[in-house]
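What you see is the complex with one protein chain gone and the rest in place.
When the chains are written out, they are named A, B and C in that same order, and each has its own residue count from 1.
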Amino acid sequence: MTDTITLTGLVATDPKHLTTGEGLSITSFRLASTQRRYDRSKQSWVDGDTNWYTVTAFRRLATNVSVSLVKGQRVLISGRMRVREWADGQRKGISVEVEAESIGHDLLWGTSSFTRSIAASR
Amino acid sequence: MTDTITLTGLVATDPKHLTTGEGLSITSFRLASTQRRYDRSKQSWVDGDTNWYTVTAFRRLATNVSVSLVKGQRVLISGRMRVREWADGQRKGISVEVEAESIGHDLLWGTSSFTRSIAASR
Amino acid sequence: MTDTITLTGLVATDPKHLTTGEGLSITSFRLASTQRRYDRSKQSWVDGDTNWYTVTAFRRLATNVSVSLVKGQRVLISGRMRVREWADGQRKGISVEVEAESIGHDLLWGTSSFTRSIAASR
Partner (left out) sequence: MTDTITLTGLVATDPKHLTTGEGLSITSFRLASTQRRYDRSKQSWVDGDTNWYTVTAFRRLATNVSVSLVKGQRVLISGRMRVREWADGQRKGISVEVEAESIGHDLLWGTSSFTRSIAASR
C-alpha cells in the first residue's frame, strides 16, 4: 500500500485528454493543494504553502474526468505517488505525478449531480 | 495525522440530515466498502469482504452531502476514524464511525456536474 | 487501496503469538490511539478521545512483532481496516481489526536498535 496519497485541492489547469494509438484513454491536469495551518498569534487557520502535482487518470476514470472537471473546481483525489527523474539532452529534473485511482468533486465546496456510466451490477 | 482513512464505496442508505438546536448541520449514512483482491487461481480480481462504516459530515459538508448523495451512488471519502464503545442499559457494543473531511462522487463510476456554493476567494 | 489506515499509538496489551496447525504465524495486540487536538482556550495541544483497535500481524511480521513489542511501547502501524459483524448465539457485535502490513517502534518516543532477519537481497 506504500506511496498512496490522498489530496484535496484546486484543479489548476483544464484537464487534457488524449487517446493513445492502442486506444488507452489518458487525462491529466495540475493540482494545487494548499495546506492549512493554525496560526497561534492570529488564533485562526491560515493558508500555508502550496504543493503542486500533476494528476494523471487512465481508462474510464480518464474519460469521466475529462467531461466532469473544469479548471478552478475543488476536488478530492486518492492515488499513488510517482516521483521520477528525467533527462532530456542536457536538461534534467524530477517529475512528481499522482496516478489517480479515484477522483471526485469535493462536496465541502459545493454540490454535485452524478450520472452513472458503469452498470450497477457491482 | 493518525487515524485518518480514505475510503471508496457504495452509499448504502439514503443520507439523513438534521439540524441541532444550536444550528449545527449533521448528515450521516452507511457506507459499504468492498475490497478487491487478486485471485491467483482465477487469475482475475474478485470482490473480497465488505467493511461497513457510518459516515458523518458536519456543517457545510453536511448540507452539501444531503442534497447531492443518493443511496446506491459510488463515493470517495477522506476522514478520521472514531471507534467508540457504548452502553445502553445492559446492551453494549462498538460503533465505527468516520467523521468525513471531504466527500465526492467517484468519477471511476460516472460523471458529475458541480455547482460551487462557497465564494471562490479561497 | 481503499480501507488502508496509518496509526500511531500505545501497545495496550502484551502481544499474543500463536502458530496454527498449518504453520501460519499470527500475533495480535490491542492498540490505543489517542488523537491530539488544539484547544484554543488553553492555547495548547491536548489529548482527545482514544480509538481502540485490535492489530493482527501474520507470517514473518507476526514473528518479529512477538519478539520486539512489549506492552506500553509506542508504535507506528500501516495496515488495512477490517470491520466485521459477528454473532455467537444470542450475542452479537462488531469487531474492529487492523491487519498490519508494517509495524515499527515510533522514534518520536525513543531510540531503537534493529537486527535484520531477512536477507538483504531486496
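Structure notes:
One rule holds in what follows: a residue touches a chain if its C-beta (ideal position, glycine included) is under 8 Å from a C-beta of that chain, and two chains touch if they have at least 3 such contacts.
Bear in mind the structure is a predicted one, so any value in this text is a computation, not a measurement.
Counting contacts over the entire complex, the absent chain touches A, B, C.
Mapped onto chain A, the interface with the missing chain covers residues 1-9, 33, 35, 49, 51-53, 80-85, 93-96. Residue positions on chain B in contact with the hidden chain: 1-2, 4, 38, 40, 43, 78, 80, 101, in rising order.
Mapped onto chain C, the footprint of the missing chain covers residues 4, 6, 8, 47, 57, 60-61, 64-65, 67-70, 72-76, 78, 101-118, 120, 122.
Criterion: only the chains that are shown with their structure count from here on.
Under the stated contact rule, the graph of chain-to-chain touches is complete, every pair of chains being in contact.
Chain B has its Cα centroid 20 Å from the Cα centroid of chain A. Chain A and chain C have Cα centroids separated by 31 Å. Within chain B, contacts with two or more other chains are made by residues 4, 6, 8.
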